[in-house]
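With one protein chain removed, the remaining protein chains of the complex are shown where they sit.
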Amino acid sequence: MTEHESQQGCLDPVAEHLADPAQRLDIARLGVWLFLSTEVLFFGVLFLGFTLYRRSYPDEFVAASNHLNLWLGGFNTLVLLTSSLFVALAVLGADRGDRRGSTRYLAATLALGLVFLAIKAFEWHQEYQEHLVPGLNFALPGTDAGWAAHEQLFFCLYFIMTGVHAFHMIAGSGVLAWLILRGWRGHGPLSQTESIRIESTALYWHFVDIVWIFLLPLLYLTGFN
Amino acid sequence: MNESYLTDGGSGFRSWLLTRDHKRIAILYLISISVFFMFGGAAASMMRAELATPKADLVTSEVYNRLFTLHGVIMVWFFLIPSIVTVLGNFLLPLMIGAKDLAFPRLNLASWYIFVLGGLLALYAILLGGVDTGWTFYTPYSSTYSNSYVILMAVGIFIAGFSSIFTGLNFIVTTHKMRAPGLYWFRLPLFVWALYSTSVILVLATPVLAITLALVALERLMGVGVFDPKLGGDPLLFQHLFWFYSHPAVYIMILPGFGVISEIIPCFARKPIFGYHFIAFASIAIAVLGFVVWGHHMFVSSQSLYAGVVFSFLSFMVAVPSAIKVFNWTATLYKGRIELATPMLYALGFIGLFTIGGLTGLFLATLAVDVHLHDTYFVIAHFHYIMVGGMVMAYIGGMHFWWPKITGRMYPEIWGQLSALIIFTGFNLTFFPQFILGYMGMPRRYHAYPEQFQFLNVLSSAGASILGIGYLLPICYLSWSLIKGKRAPRNPWNATGLEWTLADSPPTVHNFDEIPVVDCEPYRYDLPEMASAKGDIT
Partner (left out) sequence: MKSSLLLWIYLVLVILLGCTIGMALLPLGVVIKPLAGLLVAGVKGGLIVLFFMQLRYHHGTLRLFAAAGAFCLFLLFLLIATDYLTRLWS
């Protein structure tokens, strides 16, 4: 059972404990926002770790950040912002019960999400080739051991933070794919249940986008002078 | 005999394992946590057996390390944190607010499955040989040097954490959106306030534990990580993050206990609760303040002294709302018509033992004193007074109080009272000597100790045997009552609350035929018809 489906509350006609559509919508929204609050803390710990070590080793972190590709990071941000636009438009469509329109926007969102992941994979591959992956092949020739160790700390955080973010993107993409399939196979206007699912997924997607928006300056813009 | 949730809707395995009924899910949790309690208790028995003699003659230090880790991990995450919330909370929350189920019934079932999965992974880790880091998993030992199944255990706890989060989320949304008409916030039973406060902590604190354990597991797996001093990482960061969760976690454990006591005391003192609003606000205050005191676990860890001062001050503050509750319960007892039924015995025991536990917490919150007491048996005694003398007694008392409602049967009262006394005696004999041992300097997590500590350790181990018997008795007679117990009336204690006045014992599948409309204040034990707890107290 995906995390999103399980937050939908009463979805079949049998469970009568939520008979009122307005209550059902409200309950779903509260559930999703509360879940997003937990995710704020989940990611927040990583941001905390980064902040503390950035403060301890400023020069090494600046140097390490310089290895990252700002343009790819920036472009990826554009990709995600656009995907957020599309998913928001999908929600507007779902509100009107427009099955085809919202499904198309969801497809556009998914496509951009996959573009993001592809670019991220490419970046990671590049970093692997440059020997920047801690635990696998990290090596900084020409620097002293202490400096290299602190740069490695940056890259630990970089891979963990972008990795956890990517995991959330993959999960979100999976749910989008499922929604698109169901949207495409169904007939007539969207039911409230389907509309709630789309809105919940959209909220999750926006959140993952916001996390990336904060990751960008932290990871990519620390360097560059 | 009407159909109840126990029979209506099927009685095969499938109907139970695929249920969405919050009451059946509560029973599923009851079975699971009871199993875990046995494992945790078995580990404790072996530890106390070893500690009866000063020499290390029963187990090696390696095995002892794994035993106390097992005891801590299982008891904390697979018994204490779930217990009242998932058993009594799941069962009673919809009933108490006049709802037919929780907001997200399927999520509720998913929570149980996730809990069981996490638990099975933890048990598997134990079966393979266990973990020797202590339940606190301090780095860099856990992340680099330990030679045990840390990753597997961490994954098990990580997964179980999501069960906590989803349950808390479910409860919060339910309480906001599904109260019966007329049931304003300040008409809710205090147990609901307690569950709500607990749920806030469950939802906000657990994610921090999850990511922290994930970081430890990752560091072990990859050989490098963010807590590694060789990279310039700070092992203390782990402690901060761990305790940021684990201190609020102890409030997750005790707040529901407070809620149970707030229900039992007015009923068996036949008086409205004193200071309803104070108790309600105190619950919220504990939930909030509980987040800002975690550094008191780290006074001697090389944390900054100034941070220590801040955390010490805040720890004194968090004692205040707990004390307010104790005063209010006592004031409720004053001039009440006290009936010493089994649940009341547990509740009275709770008040005394929790007070001792709470006051000794202040000793530990005092910086200079903590330097002497940290990592000694004083700490162990302190938290066992709260967790076992407090929480477990509240849990058992609550199970007795609501047993007629949950099962439709009465337990034999005389056995209930006897067991309560045995548990109280066994508990104090086990843990009071440990305060003295700690003060005298016996360190925790050691299985060998100087000769002069033996007498107190023997007392403690003897007490543990009595406590064990005390725990076994309810398991026996409560199980017996399922088959042979007298059938319970709807309201055997003549208690207030929708679960007693409107729902059957046991309730039907949908709890209520119609959603009730509430038009009176809670705890109206002052009304003439509420003068006594009529019912089968023999």
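For reference, chains read A and B in written order, and residue numbers begin at 1 within each chain.
Here is the rule we use: contacts are C-beta pairs under 8 Å (C-beta built on N, C-alpha and C of every residue); 3 or more make two chains touch, one makes a residue touch a chain.
Remember, predicted model here, so these are calculated numbers, not experimental data.
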Residue, one of B:F37, B:F311 or B:Y411, that touches the chain absent here: B:F311
Among A:A64, A:A94, A:I180 or A:L218, residue touching the chain not depicted: A:L218
Selected residue (touches chain absent from view) among B:V155, B:L204, B:I286 or B:I406: B:L204
Subunit A residues that touch the omitted chain in the full complex: 29-30, 33-34, 36-41, 44-45, 48, 51-52, 54-55, 58, 62, 70, 74, 77-78, 81-82, 84-85, 87-89, 91-92, 202-203, 206-207, 209-210, 213-214, 216-218, 220-222, 224-225
Contacts of subunit B with the absent chain, listed as residue ranges: 176, 200, 203-205, 208, 236, 240, 244, 291-292, 294-295, 303-307, 310-311
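Here is the rule we use: only the chains that are shown with their structure count from here on.
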Inter-centroid spacing, subunit B versus subunit A (mean Cα positions, whole Å): 35
Residues of subunit B that touch subunit A when the two form their complex: 20, 99-101, 103-107, 110, 165-166, 169, 172-173, 176-178, 203-208, 210-212, 215, 218, 221-226, 230-234, 237, 241, 510
Residue numbers on subunit A that touch subunit B, as the complex places them: 1, 6-10, 15-18, 23, 26-27, 30-31, 34-35, 37-39, 41-46, 48-49, 52-53, 56-57, 134-136, 138, 146, 149-150, 152-153, 156-157, 160, 164
